[in-house]
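Encoded as structure tokens, here's the structure I'll be asking about.
As you look at this complex, bear in mind that one protein chain is not there, while each of the others sits in place.
Should a chain be cited, it is by its letter among A and B, assigned in written order, with residues numbered from 1 in that chain.
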């Protein structure tokens, strides 16, 4: 078998300027089940597809509430994600304790980015094998950030990571203009639909395999705390999805008639 | 409580020539008493925790509204989703620090276990938090309240270093010596006998029965209006938090400001 000389550790460049361990870590993200994140003017939404390792096991956790103004969706090694989200939780509690304010989203994202970067530059360390979508709310409004094992982070309008996430990204790109103007519930519907795009033929979204997390600005002008929808709580969201799917197909039919 | 403060290693009548064993640091300058009183009573399916809102330093009134009763484990600003109450009286800065530590513990418990911390567990944890500072104590008397596993009102009283017990009612702080005997008599019906039930030892004592929420709230108001009359550190406002299966309700009553 071909042996790569430059992938024994995460601190050595290949002659082509690549760090293979980091790239492998990014492969781990692609192996994880898909998560989708999207924002409009008032809300940030996370949607995740949960897998169960085997028929008899429970479903994995895809979305974690970090603080009342922030949550993360994970794709990749769940245990690495837990380390990161524990750190984020501690930082959030720390900010609330010392300043009495929720930690700004970009601040915590750059903190985990710094930690991830350190792992790619110190001998004996291993990059995190997980990608995160961080959705949160602060004084500047709702935010969505993408985080990669390389330490790369960027603010996104909509994003999907994980297995078959390209399908979701395509959906999001096509509907980007609709997202910004959408309402809270429409945003969730868009998220679910993007998630649905990634499913293989024989699969569909169920209350067992789907997670939805929402955070944003309530009508009162205050922060609407992070809310995680799982199990039966998802039923109204699925109903809204079905309803909007139905009207969509009707629209398409009429369009066809028109042309 | 004053004995804790008045400890001075140098006022011994005998002038030892060798160094005296002292506390690490000078704890005398590390504490103050911010006065005020708190009181908690439990019922069959509720618990009430109340405290006056005056904050004092010596003869000065710092402020007329500094709450001493806190919601634990809820959201920061609103206290939404809180299911435990904590009151702290004594040194306010320690009280606040204690409250924030317990709040963080309860929040981490929820984060790690995915379910809210029970009052019994929380009560035990508070005791260990206090005891961890056994030799530089949080200078506070704490009362913890909530609903137990069966939905009954639960109340735990503490000393500054973590010794605690579950009780029906408890008063703490400046006017506790005024309020506690009143509670003994009115809640636990101490020294109350059934008239004509017998002579001498045959005289039957009245048995305490669970009280309604209205009765308890009225008792709390009476206890505080009376304490205000006789204690200078108590007054300004009465903050009363009632915890039931439906959540936490906050009631404010003005008290005399003199």
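As a working rule, a contact is a pair of C-beta atoms (placed from the backbone, for glycine too) under 8 Å apart; a residue touches a chain by one contact, two chains touch by 3 or more.
Here, contacts and distances are computed from a predicted model.
A chain of the complex is left out here; the name its UniProt entry carries, from "Cyclin", "Proteasome subunit beta", "Secretory subunit" or "serine C-palmitoyltransferase", is "Proteasome subunit beta". For the chain missing from the display, the contacting residue among A:42, A:60, A:90 or A:106 is A:106, taking the whole complex into account.
Hidden from this view is one chain, which touches subunit A at 97-101, 104, 106-107, 138-141. Touching residues on subunit B toward the chain that is not drawn are 10, 12-26, 29-32, 34, 55, 57, 60, 62-66, 91-93, 96-97, 136, 257.
FYI, only the chains that are shown with their structure count from here on.
Averaging C-alpha coordinates per chain places the centre of subunit A 44 Å away from that of subunit B. Remark: subunit B residues 75-76, 80, 100, 104, 107-108, 111 touch subunit A in the complex. Residues of subunit A touching subunit B in their complex: 65, 68, 89, 93, 96-97, 100, 102, 225.
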